[in-house]
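Below is the structure I would like to discuss, written out as structure tokens.
Shown here: the complex without one of its protein chains, the others still in place.
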Amino acid sequence: MSDAPVLQVEGLVKHFPIQGGLLQRQVGAVRAVDGVTFSIRRGETLGLVGESGCGKSTIGKVVLKLIEPTAGKIVLAGEDVTALKPGAMWTHRRRIQTIFQDPYSSMNPRLPSGTIVGEPLENFGIARGAARDEQVAQLFRRVGLRPEAMRKYAHEFSGGQRQRLGIAKALSVNPDVIVADEPVSALDVSVQAQVLNLLIDLQEEYGLAYLFISHDLAVMRHISHRIAVMYLGRIVELADKRTLFTQPLHPYTEALLSAATAPDPKRRGLRKKIVQGDVPSPANPPPGCHFHTRCLYATAQCRVTAPPLLEVAPGHHVACLRRPVGGDPGPLSIPG
Amino acid sequence: MAVTAEDLAPDIRRFSLWTAVRRNPTIAIGAVLLAVLLVIAIFAPWIATSDPLKIVPVNRLRPPSERWWFGTDQFGRDVFSRTVYGARISLIVGLSVAVISSVLGLALGLACGYFRRVDGVVMRVMDGLMAIPSILLAIALITLSRPGLGIVIVAIVIPEVPRIVRVVRAVVLSIRSQPYIESAIAGGTKNWKLLTRHILPNTLAPLIVQSTYVCASAMLIEASLSFLGAGVPPEVPSWGNIIAQGRNFFQIAPWIVLIPGGFLAVTVLAVNLLGDGLRDRLDPRLARRL
Partner (left out) sequence: MSGTPGPILEVRDLHTQFSTLDGIVRAVDGVSFDVARGETLGIVGESGCGKSVTAMSILRLIPRETGRIASGSIRFEGEELTTLTEEEMKRLRGHRISMIFQEPMTSLNPVLTVGTQIAENVVRHLGVSWKQGRERAFEMLDLVRIADARRRLDEYPHQLSGGMRQRVMIAMALSCDPQVLIADEPTTALDVTIQAQILDLMIELKEKTGTAIVLITHDLGVVAETTERVVVMYAGRKVEQASVETLFDEPLHPYTRGLMRAIPRLDVEADAAGTRPRLQEIPGLVPILTQPIIGCAFAPRCGFATDRCRRERPPLIDAGAGHLVACWEVDRVRRAA
């Protein structure tokens, strides 16, 4: 595990314009990602967790340069790819691959699975013809599919198998980073375990770095090394998973953890702090700390000042005005 | 636990003609009817019982009989032979309009859907073209040049192209937003290959369906143009011409109008059945089984 990060993201911003009126002029912006900074090392999984609309999937797409960032910096294996045009980006695509959420719509229905998996090999001129088929067969075996299945079409596979196809495709060009956007949330529990185990095995075998995007805390805790909790386009807490789960500092992390259900009836009623209200619209986020509208501990200051993400303990970053550097990590008091 | 993920995978269904027909009788009926008409059109010289243009005044307005299966018209021409030859005109017009407008529409539709910069301009032009009635356009074109099959085809193609462009463009736009396109881009697929390998093949199914409807409507428009005298030259035995010329004798010799009219209706019906059947078969939303 070398210490140089394979993927570095600094101050990433992505705003989607809202058009309106007769002339389709921009009348506002959805601030999907609002200044996000993180890095991933080789062989490491960074989890991005948050509820719908928090911008986690947008980060995945921006990092893959499927959409252009509004501001900020993306450094892939030491090279700044932020401003690269599609043509110049192409050579860097080998280094970063992706696994999608929906195994049904992420495969072209009209191509045999072997062609889909082998496409990146062809695109980057790594292997063609028989050599490509041989490599694809190996990839199939590696992800637990029979090489004979190369001729089958995506719809002939089950959901779990399709996700294996997606993994094989991402793996084909031997990337440094894989962005996995909710890769198991469309799968049944029994199949989900198969795919998670496979992802972990592959990471250990090839030293892959994963940017793992999910809303499921249990899955996240299982697969990640470090976890970033997002709320309305910002990271509110970032820590190694043990710290995050045993000593969450941000009130939103605490709320997420206590809202998660556990498959254990004895723990029923242990849920204490259910956060009330809905997530505000990212087109019109509250001023100050985005979470203050739902936060039990919010003070007058929280409604005005956006808290910076500070390293309050080694490796533990929190964006909360009530959690200053060197502050007491104990429970917060509810302001009178 | 040596079971791999695939051991219980579903079987691949084998294609069989019989199950295809049983599942989709409309395609079968449409295809059979159309095949019969094609055979009639291609082998018209052998099927026709006499020269469709030969005028025999003695045999004017004879009702259908053993000698003149579909009767004769006011010039004593054999309506059966004329109808058989008329199938050629209808099918030529229908198929060429369908093919030409599909090719043009596909190219423009792909361009509009994929390269967003040309979209606005091209689509406004298409809106303009769609506003031109083909009958007026045909009349205008004929006054500029000699009447003929080519002019008719051009006159019908121009307003039909935008219909295809719209369908193709909509399909391209929806495919572009599919995750598998993003997946292909992330996998290093370049523009040209993205278009030809991922987008084009997925537009073909709706294109084929739409072109069958264009084909049917072209046949009807051709008949109306001929009927109005703005179509193929009057001596050519197209169904529209036969009907137009028999119009004045409808009271005493209805077969001149009814028989080619019936053929026209059956042909259009066959093409539409084929189109509906293909739509049901090719539309993944409808074809998806439980």
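A and B are the chain letters, set down in written order, and residue numbers restart from 1 in every chain.
Everything below uses one rule, namely that a contact is a pair of C-beta atoms (placed from the backbone, for glycine too) under 8 Å apart; a residue touches a chain by one contact, two chains touch by 3 or more.
Just so you know, these numbers come straight off a predicted model, no measurement behind them.
Of the listed positions A:57, A:123 or A:192, the one in contact with the omitted chain in the full complex is A:192. From the set A:208, A:236, A:256 or A:289, the residue in touch with the chain omitted from the display is A:256, counting the whole complex. Considering the whole complex, the residue from A:160, A:248, A:285 or A:307 that touches the absent chain is A:160.
Against the chain not displayed here, subunit A makes contact via residues 51-52, 158, 160, 188-194, 196-197, 200, 215, 217-219, 221-223, 225, 240-242, 245, 255-268, 271, 274-276, 278-279.
Heads up, the rule we're going with is that only the chains that are shown with their structure count from here on.
With centres taken as mean Cα positions, subunit B sits 49 Å from subunit A.
For subunit A in complex with subunit B, the touching residues are 61, 64, 66, 90, 93-94, 96-98, 100-102, 105-111, 119-120, 123-124, 144-146, 149, 152, 156-158, 160-161, 164, 166, 169, 172-173, 194. Within the complex formed with subunit A, the residues of subunit B that make contact are 4-6, 9-10, 12, 178-180, 182-190, 193, 197-198, 201-202, 284.
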